[in-house]
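See structure below.
Every protein chain but one is kept in place in this view of the complex.
Up next is subunit A:
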Amino acid sequence: MAAADSPSSALRRRDLCSRGIRLAGKMRTDVVDLLDAYVEQQGLDASASVAAVEGVPVAAVERWDEQTGTQRLLENLAAYRAFRALLAQMLEEQREQLGEADAGLGRALAAVLLQVSAFAYHLEELLRLESRGIPSEEGDGPPAPPRLSLFEQKLRGLGVLRELAQWAVRSVRDLRQLAKPSPATATAPGLAESP
């Protein structure tokens, strides 16, 4: 990976990682605030357990420290693309349910959606830098959901925002790993060839 190892590429990668870390950090703060507002506005119990919902990317990962840089980027990208679609759906549902009654929540959702989109684009930049092909979005995103009751929609929204908050923390950690200088070996820990 000569391109990845050149000084300018390394600097660009570190710069992208630093900016990505700041983006993810800001996103997390906003998602946490949105989560609090969402729980309150939707009349939910903040401590309610929400079963894993199909289509919501789960942040939990085993052997996180053993992941390659490419795995990190690809998993992050897939997750944020999915969140982009999920948040758009939530926004639509919000508008249907409440119309203009809760513009504040809608605006907060839209703001987070924007950040998620920006972060997904940022991840694509990182992948391009490493001369990795950007996976197509065809087939990405959640499957068309069955028509859920209002309460089920609310619970799913809770699950989406919770996982997004976890992902934001994971992304900061992932980018810090990526920003580490790679040792001059064939299998650089940051960006080894994907299997």
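Keep in mind that, in the parts below, a residue touches a chain if its C-beta (ideal position, glycine included) is under 8 Å from a C-beta of that chain, and two chains touch if they have at least 3 such contacts; residues count from 1.
In this text, contacts and distances are computed from a predicted model.
Visitor: Which protein name, taken from UniProt, belongs to the chain you can't see among "Autophagy-related protein 13", "Cytochrome c oxidase subunit 3", "SEPT6 protein" or "Ciliary neurotrophic factor receptor subunit alpha"?
Guide: Protein name of the absent chain (UniProt record): "Ciliary neurotrophic factor receptor subunit alpha".
Visitor: With the missing chain put back, one of A:L23, A:V39 or A:A59 would touch it. Which one?
Guide: Checking the options A:L23, A:V39 or A:A59, the one contacting the hidden chain is A:A59.
Visitor: Among A:R12, A:R95 or A:R173, exactly one should touch the missing chain; which is it?
Guide: Candidates A:R12, A:R95 or A:R173; residue touching the omitted chain: A:R173.
Visitor: Please identify, in ascending order, the residues of subunit A that touch the omitted chain?
Guide: 25, 28, 49, 58-62, 64-65, 162-163, 166-167, 169-170, 172-173, 176-177, 180
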